[in-house]
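Got a structure for you, questions after.
Note that one protein chain of the assembly has been removed; the remaining protein chains are unaltered in position.
Entry: chain A
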């Protein structure tokens, strides 16, 4: 294995680890192929820090005399400092980490096609220490999801037109489309949509039979190219005499400009039954810059309140949250309140489109607020829908290297879910930790779930055979217990979050996680659990006693009658 060559100094003694709110720890630092490990030798306080190289976003070196200091900034936003005695050792370790760190990211530096470097990443080496009861790679198959749909409607079919990923490279092999549209028509529609992403079913609203579809932009170009199969496809989802809404996640201006590059939008004349709404949601590097600014504001050590608020404002992070949530509420409103079907798309249909369609489902569908349902949603609307995780999550807020495709699209989605959870604290089966865990794993993980950019790549990498699924680990009862919201009371209602600025808050669990002590908040969570656990315990006892009494009383009655 070529890892060994990259590790110049595999081990250093008397290294001191500094983290905010914890006492400094002295110990031995070890570098392995995928981890940085610091273990303290003190018996009373044996502590180990394991850090995945792929979690490292940037490294800084400083020297004071012969004492070297390495500051490691992680993708999960944590910052740690290692004091390493000996200049040479320090330099060696720093460069080894950098090499390791770069190697994990080579897919970015080299061409995406060189999948080889991905296979050097930790998920391909990770061996689980737990027994796999349920293989997460098979937990959320499209066939299973389709079965659920078939129980309520027969207007849809599962098409394997993309079996070889030849019609649309970023779609999964199986997609749900209107029954009346055959595969041949789908192939033609694919040529009319950006990246071949023809309209597919995203969500079926059982309450009124309305649907949400998603796609990419139509390739109308400047000369107004049209495709009759395209309109036939989306019209097939309309009830007689009903109109639908197309939610375009770009401003009208941007959509018009897209025509010059061969893209475009649905013109009224060709889609008379559809009403188009432009709801602009920011994308790509604007979002990445927003993240960088926000994290910088959170790490600002100054005592100046005005500075904090103005930096928070300038980051625009909460503005993006408001935009995305508003667009999702709009889509949900069209479906639930207006009783209309909806098609959502932006340009590629792999980013803002997915934010909108998945959040709308959380608002509309109680199932998506359960743990299993939310996992299924991520599988359906993000992984299989072809959100390019590997590109988007290659760097986080600290990286100095030039950005390319990085963007916290999924991160923003998780933040929006957290905002909704905060407003409806009893309506979600999972808690904030669950969302944080997903954030961490999307950026650096021992599991293969978020590797690759789409199903086609995952297939080529043979991820299901060669790596462990995140869901296999999460869905074990012990792990799940940490992610359960004790306040959860299933309700079948549509939940409408407020998008007023006064209602949106900084996601402290992620952004302030390493900057403030969470001791007292953790205690509060624990107390909440205790209150509810004790209640359940009593309920069980009372029920058992009732049963016992009932039995005894019948016995009694029988004796009496005998």
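Here is the rule we use: a contact is a pair of C-beta atoms (placed from the backbone, for glycine too) under 8 Å apart; a residue touches a chain by one contact, two chains touch by 3 or more; residues count from 1.
Just so it is clear, contacts and distances are computed from a predicted model.
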Protein name, per the UniProt record, of whichever chain is missing from view ("Aspartate aminotransferase", "Trifunctional enzyme subunit alpha, mitochondrial", "Myotubularin related protein 7" or "Dynein light chain Tctex-type 1")
"Myotubularin related protein 7"
The one of A:96, A:357 or A:427 in touch with the missing chain is A:427
For the chain that's not shown, point to the residue among A:154, A:223 or A:301 touching it.
A:301
Using the document's contact rule, name the residues of chain A that touch the chain not shown here.
207, 275-279, 298, 300-310, 312-313, 316, 318-319, 321-322, 326, 329-330, 332-333, 336-337, 422-427, 487, 489, 491-506, 508, 512, 515-517, 520-521, 523-524, 527-528, 531-532, 534-535, 538-539, 541-543, 545-546, 548-549, 552-553, 555-556, 559-560
